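Just below is one structure, and these are the notes that go with it.
A single protein chain has been omitted from the complex, and every remaining protein chain is retained in its original position.
By written order: A, B and C. Residues from 1 in each chain.
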Amino acid sequence: MTPAAETAPTASPAPFRHTLRVYWEDTDAGGVVFYANYLKFFERARTEWLRALGLGQQALRESTGALFVVTDTRVRYLAPARLDDLLEVTVQLRAGGKASMTLVQEAWRGDTLLAEGEIRIGCVHEGSFRPRRIPTALMNATA
Amino acid sequence: MTPAAETAPTASPAPFRHTLRVYWEDTDAGGVVFYANYLKFFERARTEWLRALGLGQQALRESTGALFVVTDTRVRYLAPARLDDLLEVTVQLRAGGKASMTLVQEAWRGDTLLAEGEIRIGCVHEGSFRPRRIPTALMNATA
Amino acid sequence: MTPAAETAPTASPAPFRHTLRVYWEDTDAGGVVFYANYLKFFERARTEWLRALGLGQQALRESTGALFVVTDTRVRYLAPARLDDLLEVTVQLRAGGKASMTLVQEAWRGDTLLAEGEIRIGCVHEGSFRPRRIPTALMNATA
Partner (left out) sequence: MTPAAETAPTASPAPFRHTLRVYWEDTDAGGVVFYANYLKFFERARTEWLRALGLGQQALRESTGALFVVTDTRVRYLAPARLDDLLEVTVQLRAGGKASMTLVQEAWRGDTLLAEGEIRIGCVHEGSFRPRRIPTALMNATA
């Protein structure tokens, strides 16, 4: 899944963590969080991870026209979450290249792992959706 | 709720009807359709109503930069819908002006009225979000 | 819109406030927050307001079978919000009765009012969806 052009980071720092609450909007008639919504949870965490690295996506887009896009997702669902649960979502860089990076993400409720995913994102020009280099700030921050 | 600049149509034709199915994504942990999703159902019906009038919104935007925006919604929820229900959603013009129009919309399951709403939409320039005239094709079609 | 059985609270305390961030999932192709999602934002704030009053909805449902349902929403959209915006959403009780209450809610970005709504909620038995009295804890808390 990881193309050759991506290389693993030399060190493996502690994963970034983002806390969120489960609301009605996140659940379905099975009484639990609708599985597609873990992709939203993972993205909120990635967005906050980027923000913590100094990269606000709206500002980045307005100043450079660069847009991050998701090109590949894999998620395994291990245990259900319910309304009012407090979840912790992690972000960890597995491999990165000039135009894409692969992140490992997990959703936890206390000591219970609910879902784990691998998300590959690329960087494109808005409008054309043509690939472009990932912003230097991000490449440096994750080197 | 309807500004003076909007006038009622002279005739009241049969409402436009759009049929849709309730899927898992539409439900919440109460076992029924999440109430905010009726706004999505109403919009799907409005989109098909506009398309039936010859107005594809993506084409309209690309050719004129015009964007429809919702400026006011009121919805009353009368009965719940469940997974697999087949709903019929109506669109009827209540009043229209040069830059806005008010629509009455209903969601039915068979003979049961589930939700009814009044939706006011305006027309704006994309980017600036400044008001602009509603496309002539729509004003003529609904005159 | 407010039924006679609801009475205005004797005092008008400062509204409850909940802060949230706009993510990709909240936006649409107009480049702004999809209007139906303000109902989600309002609900997140109501949920946190109830929690601050000691009412976790999942716990309430498991212990009493009581479910809050939304019976009427009205929202006016005044200005668009964009990706990465930080919003403050308020909750203020306008009127309350034995089985329903009406809340006024607003979404702000700094000094800009983006949307304002009136949301009426009722209390029902799960399964049957028959009306039941609002939990005493909430009636006392808002008296």
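Here, a residue touches a chain if its C-beta (ideal position, glycine included) is under 8 Å from a C-beta of that chain, and two chains touch if they have at least 3 such contacts.
For clarity, every value in this text was computed on a predicted model and none was experimentally measured.
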Options A:20, A:53, A:70 or A:141, residue touching the unrepresented chain: A:70
Option from B:6, B:43 or B:72 whose C-beta touches the chain left out: B:43
Chain B residues touching the omitted chain (full complex): 21, 23-25, 40, 43-44, 47-48, 51, 56-59, 82-85
Touching residues (missing chain, whole complex) on chain C: 24-25, 27-32, 34, 36, 82-83
Residues from chain A at the interface with the omitted partner, ascending: 30-32, 35-37, 39-40, 43, 67, 69-77, 80, 126-127, 129
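Here is the rule we use: only the chains that are shown with their structure count from here on.
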Distance-to-centre winner among chains (Cα means, whole assembly as reference): C
For chain A placed onto chain C, the superposition rotation in degrees, Cα atoms, nearest 5: 180
Centre-to-centre distance between chain C and chain B (centres being mean Cα positions), rounded to whole Å: 23
Averaged-CA centre spacing for the pair chain C and chain A, given as whole angstrom: 29
Between chain B and chain A, distance of the C-alpha-averaged centres to the nearest whole Å: 34
Numbers and ranges of chain C residues touching at least 2 other chains: 40, 43
